[in-house]
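First comes the structure, then the notes that go with it.
A single protein chain has been omitted from the complex, and every remaining protein chain is retained in its original position.
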Amino acid sequence: MNLNIAITGLHATDNPAPGIGVIRCLLHDENWNGKIIGLGYDVYDTGIYDKGLLDHTYLIPYPNQGVDQLLERIQYIHHHIPIDVIIPTLDSELAIFQRIKQNLKDMGISMFIPSKEIVNKRSKQNLVSFCEEAKISTPKTVVIHEQGQFQKAIDEIGFPLFVKGVFYDAYKCKNISDTSHYFDEFRKKWGFPVLLQKPVNGKEYNVCCVGGVDGELLGSVSIRKVGLTDKGKAWSAITIRNEKLTEFSKKILKKLKWNGPCELEIMVEERTGELFLLEINPRFPAWIYLCTGADQNLPKLVVDLALGKKVSALPPAKSGITFVRHATDMVCPLDYIENLTIKGELHY
Amino acid sequence: MELQFKSELTISESGFLFDHSTGLTYTLNSTGQFIFRKIQDKQNAMHILNFVMQEFDVSEETAHKDLDDFVRQLKEFDLVSR
Partner (left out) sequence: MTEKKAYSKPTIIRHSVGVQNKFGRPPATVPINRLDGFEVSELAEKYGSPLFVLSVKALRDRYRDLKRAFSTRYPNFQIAYSYKTNYLKSVCSILKQEGAWAEVVSGFEYDIARNIEVPGNQIVFNGPYKSHEELTRAFNDGAIVNLDNYDEMQVVEKVASELGKTLEVGIRINMDLNDPPWHKFGFNVEAGHAFEAVKRAEAGGKLKVVGLHIHTGTYVDDVTIYSRAAQGLVNFYSYIQEQLGVKLKYWDLGGGYASHNTLHGAYLPAEQTCPTFDQYAEAICPILMSGPFQAQDAPKLFIEPGRAIIDEPFSLITSVVSQKRLPSGQRGVLLDSGMNIMSSVQWYRYNFQSAQDSGTMLEDTIVYGGLCMNIDVLQASSSIPPVRRGDLLVIPHVGAYNISQSWQFIYLRPAIIAIEDGEVYVIKKAETRDYVQGFEDVPGKFITN
């Protein structure tokens, strides 16, 4: 089938966006016979310059420019190159794509992303209550909505603890002065809520999953990160096969009715072997290309789901497959920059 | 008034300008490109004003003021000699 698939999140520097990994997965499929349309936010989004991967690139407005701007731009692109499926890959753009999902559908463009309600349940401030309800273990967390709750929360969690912002970042603190310091920083930067969380002593695993229409687990690849950058991002990891992780992931997706891709961050406690859910990232991880080595092409699965095809669960992923991330330089002529700057599009 | 570019500049059909000496890039709109090419052709400011008025539907007053603004901007970007 001849498909045109548009993918966002093309900027891959030291904290790479997942878009390029998703594209490489789609191209990896032996039956692939389509066109890849990159949707970039900036002339210097690095993935745009990887001409072997893309057929066309278009710049699109930032999410903060609003719904109308984005829709108008997608209509323009769709008019020139009809798009069958869009795969958004960034946290920050999920909300706006949810809002235009129906408009895109009316234009004949499909997506497979969960609704706002479902995604909200796993937001940092709501995760605790979701886990309580669903009987899923998560590290003890107190969500602080006002200054008055701070001391009580510390008493409840005890040291050491993590101070976490509602969007990004976490700091491990061993005493009250560090805790107050980071708490104030988060409060000033993002406002309330700020979270305090009890650390779980053990090993962290990550699972990339795809949930079907009713949240049934259709595919999952579990990894242990082997090498981390100084920002804590994986530059190397290995796939594992672990029934407990798979069952745990299955339960989480089912309870959320998660329909779409996600990455679960899971701790296995050293002492008890108990599994704790840390976070759910509502998109593919940057290391998604690894899944092709484990014989689970999850982006292809998402394309099929977006097109409404009937799909069945994939066989378990192969274990012992490794990825190593390796930075490389690409060379491009001036007219790449010119076309992107002047026309906002590039055809390879 | 003689206008002269300070370094080698390349402008494309689309109005994308590259300064070979600094690596900086610019965008010009169509009127800007028109004037730019006249400067490349070593026309002086008086002649350029006449060319603009022949080419475009514009009053002398507006064209004159805009040309002054544009040349000032080229100087501020250090593209032509001050």
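As written, the chains take the letters A and B, and residue 1 is the first residue of each chain.
By definition in this document, a contact is a pair of C-beta atoms (placed from the backbone, for glycine too) under 8 Å apart; a residue touches a chain by one contact, two chains touch by 3 or more.
Since this is a predicted model, take the numbers as computed values, not measurements.
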| In the full complex, displayed partners of the excluded chain | A, B
| field | Residue among A:L26, A:I60 or A:L127 that touches the chain left out of view | value | A:I60
| field | Interface with the undisplayed chain - residues on chain B | value | 17, 24-32, 34-36, 54-58, 62-63, 65-67, 69-70, 72-74, 76-77
| message | By the contact criterion defined above, which parts of chain A meet the unshown chain? Give residue numbers in ascending order. | response | 41-44, 58-67, 69-70, 72-73, 95-96, 146-148, 187, 191-192, 341, 344-345
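Assume only the chains that are shown with their structure count from here on.
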| message | Touching residues of chain B toward chain A in the complex: what are they? | response | 12, 14-16, 18, 25, 27
| field | For the chain A and chain B complex, residues of the former touching the latter | value | 334-335, 337-339, 341-343
